[in-house]
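Below you'll find the structure I mean.
Yeah, one chain of the complex is gone here, protein chain that is, but the others are all in their spots.
Our next item is subunit A:
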Amino acid sequence: MTRPPAWAWAPFALALGILVIPLAGLLATVSWSQIPELLARPTARDALGLSIRTCLASTVVVMLLGIPAAHILARSRAWWTPWARTLVTVPMVLPPVVAGMALLVTLGRRGLIGEKLDAFGLQIGFTTIAVVIAQVFVSLPFLIVALEGAIRASDRRLERAAALLGAGPTRTFLRVTLPTVLPAIASGTALAFARSLGEFGATITFAGSLQGVTRTVPLEIYLLRESDSELSMALAAILLGVAAVVVGISMRLQVRSSHD
């Protein structure tokens, strides 16, 4: 058993302070007595409901696309793999507003694809679908990156053994590869969900802001700040609570599956 060097405690304490003190400051300022009043407001309830619905939808899409994609990236040895890997991570470094502008010029009514859809009477802008698309765009890389690293680090001999015993690629993927990387799936999915929950810039740029349709909790927080900064802090505390629950559950899943 090796111990970390003693000096590492100083950066550890500083890191913890940088991350925790602002949140503690926020929670200390929140007037908790306002939370019932806030939850009674249709605007806040609609925002919470919309955020949860859209984040669940985008997380399902992220899992359906991200898990197989991570597998391909981890196992492919083709010349294009490093390029694909880089492209997949680019949305992570994009400022969210730029992500929104990119979606707008592609899927917007006058965008490359949006123009064709518009001809069929399909419009994405200002709809709940636009919110989900923005969330998928910004959160998908988190699952792919987390999972791809885990699959690459996992033992390939297990997959070979399964193949030798007659399992097809699908069966090997579902029964051998995935179970060994469950913790990474859990943490990657939680990261993606949390990223979707906090998504602001791409949503406000691409989807707009209408109560119950496109105005998610981060947008409602920003709007409330205009009229009542205390209520906006209270809503921020609720968002923080939801995010903490999601991350907490995924941590528990991780711990449990890595003790299996």
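The working rule: a residue touches a chain if its C-beta (ideal position, glycine included) is under 8 Å from a C-beta of that chain, and two chains touch if they have at least 3 such contacts; residues count from 1.
Note that in this section contacts and distances are computed from a predicted model.
Asks: According to UniProt, what is the chain that's been left out of this complex called? Choose from "DNA polymerase III subunit delta'", "Urease accessory protein UreD", "Molybdate transport system substrate-binding protein" or "Spore coat protein JC".
Replies: Listed in its UniProt record, the absent chain's protein name reads "Molybdate transport system substrate-binding protein".
Asks: Specify the residue from the set A:47, A:102, A:146 or A:162 that touches the hidden chain.
Replies: Considering the complete complex, A:146 is the one touching the chain left out.
Asks: Looking at the whole complex, which of A:66, A:125 or A:198 touches the chain that is not displayed?
Replies: Checking each option in A:66, A:125 or A:198, the one touching the absent chain turns out to be A:125.
Asks: If the hidden chain were put back, which residues of subunit A would touch it?
Replies: 85, 89, 92-95, 104-105, 108-110, 123, 125-126, 145-146, 148-155, 157-158, 161, 180-181, 183-184, 186-187, 204-205, 208-211, 214-215, 219, 222-227, 229, 254, 257-258, 260
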